[in-house]
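To start, the structure itself, in structure tokens.
Omission of a single protein chain aside, the complex is shown with its protein chains in their original locations.
Then we have chain A:
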Amino acid sequence: MASEENTRQLTEALSAKRDEYTAQWAKTVGRSLRGRLSSAELSREFGELYDAIVQAVAEGIALEGRGEQFAEVRSLLIELSRSRARQGFTPTETATSVLALKEVLEPELTGSAEGAQIYLQFARLLDDLSLLTVEEHVKTREAIISSQAEQLLELSTPVVKLWDGVVGVPLVGTLDSARTQVVMEKLLQTLVDTDSTHAIVDITGVPTVDTQVAQHLLKTVVAARMMGAQCTISGIRPQIAQTIVALGIEFGDIPTKATLADALREALTEVGRQAESDVRGLL
């Protein structure tokens, strides 16, 4: 069959000038990356990749990038794509790594009509593989972004014990429903763990309070109340107070204070009063 014959010819052509092609490939890619990766590293990478491609092409009947025999090529490309993504290369630069091989082979193969046909088939394979690299590149970037978002969530929601029976939640950044969930969970668990009766939610680090954010704050306070804790919102800056009033947000009977110090003083007084009456009850 013609395609088998083509495959054989292609394999021969690729194997015959292996060193020459890989060197040229590495050089072409190196030029497009403007020296951000060492040429030794590039030629090692592309040597491996080239061998894998040649082997797969020799085995394969159809030049289909998603086929079984390209498993090794794909895993090499995925590896390459991931490391490129982590080093901060653009998707174009990553895809060019594969597509540069076309550039190398074009003048070599397109001499005859038959060669041109083989070249076109091979080019289609390379297109397929380059799509794979782009896909993997995007996937890696997305994984990085989601893991960073997770870290940010963890970092930005500490619950601290301020005194015996008083815990504080210094909120930094805007509140969305995902963060509210995490804050609430942590606050309620801390209330149980530390046997606290007072919670202070400090919003000094919250840049803006709109109805959405206020809604989330209210939810947190109500949940803490249902656990039997008294909850105060503190750290309301002058502008925020003005916004709250302008938007018509009602905090109801939830006590609010201008600073964390005020809220803490209030909470400590209350704790002291309770301890006093407990002692009186014992006498």
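Following the convention adopted for this analysis, a residue touches a chain if its C-beta (ideal position, glycine included) is under 8 Å from a C-beta of that chain, and two chains touch if they have at least 3 such contacts; residues count from 1.
Keep this in mind: contacts and distances are computed from a predicted model.
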From "1,2-phenylacetyl-CoA epoxidase subunit A", "PaaI family thioesterase", "Anti-sigma factor antagonist" or "Amidohydrolase family protein", the hidden chain's UniProt protein name
"Anti-sigma factor antagonist"
Of the candidates A:Lys17, A:Arg179 or A:Arg225, the residue in contact with the absent chain is A:Arg225
So which of A:Glu12, A:Glu142, A:Glu185 or A:Glu250 would be touching the chain we can't see?
A:Glu185
Which residue numbers on chain A touch the omitted chain?
181, 184-185, 188-189, 191-192, 195-197, 219, 222-229, 274, 277-278, 280-281
